[in-house]
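The complex appears here minus one protein chain, its other protein chains still in place.
In order of appearance the chains are A, B and C, and numbering begins at 1 in each one.
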Amino acid sequence: MEHKDIAINGDSAIAMAWKQINPDVCAAYPITPQTIIVERFSDYVADGEVSTEFVCTESEHSALTLCIASAAAGARTVTATASVGLGYMWEMLGIASGLRMPLTMAVSNRTLSAPINIHCDHGDAMASRDAGWLMIFAENVQEAYDNAIIALRIAEHKDVQLPMMTCLDGFILTHAIERMTPIDTHDVKEFVGEYKPVYPLLDLKNPVTYGVMDSPDFFYEHRYQMKMAMDAALDVTEKVFKDFAKMTGRKYSLVEEYKCDDADYVAVCLGSTFGTMKATVDILRKEGKKVGVMMPRLYRPLPSKDIAKAVKGKKGVAVMDKFMTLGGYSPLYEDVVASAVCLDKMPEMYSYVYGLGGRDARVDVLKTVFTDMIDKKAKKVNYLGVKL
Amino acid sequence: MSLVPGGRVIEPGSALKFETGDWRSFRPILDREACIDCMTCWIYCPDDSVIVNDGKFCDFRMTHCKGCGICAKVCPKKAITMVLE
Amino acid sequence: MSKSPTRLTSGHRLCAGCGEGIIVRQVLMATDKPVVVSNATGCFEVSTSIYPYTAWNVPWIHTAFGNAAATCAGTEAAYQALKRQGKIKEDVRFVAFAGDGGTYDIGFQALSGALERGHQMMYVCMNNEAYMNTGIQRSGATALGASTTTSPAGSVIPGKVGYPKDLTMIVASHNIPYVAQVSPHNWRDMIAKCGKGFECKGPAFINAMSPCPRGWRTDPSDTIALALLSVETCVWPLYEVENGNYRLTAESAKIAEGKLAKRPLTDWLNAQGRFKHLMKDKWRDLIEDAQADIDKKWERLQKLCKL
Partner (left out) sequence: MPLFAIERGLDLNMELCWHGRGGQGVVTANEILAETAIREGKYVKAFPEFGPERMGAPIRAFTRISSDLIRVHSQVYEPDIVIVLDPTLVGKVKSITAGLKKGSVVLANYSGSSKELSEALGTDVKCYAVDATKISTEEIGKPMANTSMLGALVKVSPIVSFGSLEDQMTSKFTGKLPDKIIIKNLSALKRAYAEVK
């Protein structure tokens, strides 16, 4: 079917996906740079373009609480947040996953305070990476939109039943207008399907108790069930990606690779930087340098095997974290190194911290990630572009 | 694994299987003669341990009664006494 | 009434003589419609949902401590959405239970937000004047001079410093359709008020006095007597605010009319171990201050009821 491409920013694209999905409930609290999502969706509600019960709460804590309770009651539920808003939700993140609520949340990635800074880095997402949520990242507006639709199918799958965060870089994607191919609303509805809640509270004839007091006798097992669900999510995601490609022609993989096959040196990154790095790779390839870049599109669960396969045999791997762990190694670096432990021969692994608090990821600076590795100038841990 | 994911309990009222009767030091004894079936003990029992049948006092649910003694204190006819187990 | 279905079963693990079990049973008797219950973390939540058991015969959800109102609002939002789509036919009631810690303190923001948004729900606070679940720590509802584990009666400081906040009045200032104070000793008053709360259009708030034998250092069998005493001393006046109109009810109405004696605060203090230290001569001024505070609030409430 012919579709007309549109000009749209990342936040509006999320709101558009929600409009097409027409979820039962959306409870949210506005925060920069997620605000446009909530504003646009409010427009849809005000104009009767969706039948969603929209609740604009008094805090992020309440927003996610409402979403959890709504999902428990049996409603398809979505929300969105960013930065310290995600931090304010933190208590409820683990409760959403622990209660196995398959809700979806767009996260317009922004750093955490202090000092307060409204710009993009992955501080919010990384501080929440172990909360039992599935996490997926987007390179551009198209992917942010696609992820918002794909996420429902993964989260709601009977073998998964976990909440899912769809991350999009704050401002860089949320506020930037790009060309996007929207999916026909009918196709979106067909793709996500009718919501089938598991043990809903509103099944009044079968009363269910949610949020019990767990003892040491059971808690570990309940956690282990979540681990099994995370494992299952890898297969489910691949299957959903296939279905999505059938519908749109857009093919996604757990780990996206760009010119990695014959590369000696590769970089690993998340989000919009993947795009800028592709352009960087193209420039260096023209200079005859065998470099490539990859992105674990699905970040939680971590596609460890695919990462190991992709870095196998490389001379050097630069892992780029748009976040800095203080007093330790940064998360994506740890994840990639741990994934590669199974290899007979570990490639040289370098940690690159970059882009904190909105520090722009420029092509000329990103080039040094590769050239430093090639010229043996890269240190074990590098702080790209920091002014000392 | 047979546990329902998320720690959900899908069997309502299953706590009935958990007997709190052995928490009790004192047990309520009813003087059936003095009882006027006013249900005062029933409405104030925190543990739903006054069994009522057809609007009449039937029995104490001794499997669950914790022996708090509220029923004895609120009985307008002083028909309930607490005795040491 | 005794034929209505049991919504909360035996086998919960509240302390013997706990006021909360009595309150919840009475509240749930106030409607014959299906109910969905939300619960804040606290004694009641813990005691009724110890895995793999549940004392609940109705749908019940607990998520966290400071968000019972938001949890309840979430179930209600889902209901509104599904009802609109015709996916649910029943006429359902939504009720939240929380302690004073989960209401006066950590859950206050969520409560205020939910009331302002106007969800169709009833929120019931079971006020035992401290964090009892975690071992009797002071809350914003703890009375002046009460000894708790974080406001202990010391040689220099005589227990809790400062008066409890008047949450019922604060909630009434949200101008929601129905607000009331209740006490479990008067089940008729309790059930009548909760019945109004369940049926009013918009949010309702019920604040219930909930004697706690463990935290108050009282005998479990005295729970109902203490509940009555809180009303007779005007520590806990029974009243309602229906669409902005204040009205005293039950014993409190009788005290205002002079048909029942208002008992001195010392009767209330003497009855409980948590106030025992106040009986020393050196804290006499404090008792007088506490009495004066109660008298002032009682006078103001009577004025509001005459408006």
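The working rule: a residue touches a chain if its C-beta (ideal position, glycine included) is under 8 Å from a C-beta of that chain, and two chains touch if they have at least 3 such contacts.
Here the structure is a predicted model, which means the values were calculated and not measured.
Student: As a test of the contact rule: which chains in view would the missing one touch?
Tutor: The chain that is not shown touches these displayed chains: A.
Student: Of the residues listed, A:Thr52, A:Ser128, A:Thr237 or A:Ser272, which one is in contact with the missing chain?
Tutor: A:Ser272
Student: Quick one: which of A:Pro33, A:Gly85, A:Gly132 or A:Gly292 touches the chain that's been left out?
Tutor: Of the listed residues, the one touching the omitted chain is A:Pro33.
Student: Who touches the missing chain here, A:Asp130, A:Glu190, A:Asp231 or A:Asp360?
Tutor: Per the contact definition at the top, the residue touching the missing chain is A:Asp360.
Student: Kindly note down the residues of chain A that lie in touch with the hidden chain.
Tutor: 5-7, 9, 33, 118-119, 140, 169, 171-173, 175-179, 272-273, 275-276, 278-279, 358, 360-364
Criterion: only the chains that are shown with their structure count from here on.
Student: Fewest touch steps from chain A to chain C?
Tutor: Graph distance in the chain contact network comes out at 1.
Student: Where centres are the averaged C-alpha coordinates, which chain has the largest centre distance to chain B?
Tutor: Taking each chain's C-alpha mean as its centre, the farthest from chain B is A.
Student: Name the two chains that are joined by the greatest number of C-beta pairs in contact.
Tutor: A-C
Student: Hey, how far is the Cα centre of chain A from the one of chain C, in Å?
Tutor: Spacing between the chain centres: roughly 43 Å.
Student: Taking the mean of the CA coordinates per chain, how far is chain A from chain B in Å?
Tutor: 53
Student: Hey, what residues on chain C touch two or more of the other chains?
Tutor: 49-52, 54, 56-58
Student: Give the residues of chain A touching no fewer than two other chains, as numbers and ranges.
Tutor: Residue numbers touching two or more other chains: 99, 207-212, 214, 218.
Student: Enumerate the contact residues on chain A facing chain C in the complex.
Tutor: 24-25, 27, 51-53, 55-59, 61-62, 65-75, 77, 91-92, 95, 99, 201-204, 207-215, 218
Student: Which stretch or stretches of chain A touch chain B in the complex?
Tutor: Going through chain A, the ones touching chain B are 98-101, 161, 198-199, 206-212, 214, 218, 221-222, 224-226, 229.
Student: Can you list the residues on chain B that touch chain C in the complex?
Tutor: Touch residues, chain B against chain C: 7, 9, 11-20, 23-24, 39, 42-49, 52, 55, 61, 63-64, 66-70, 72-74, 82.
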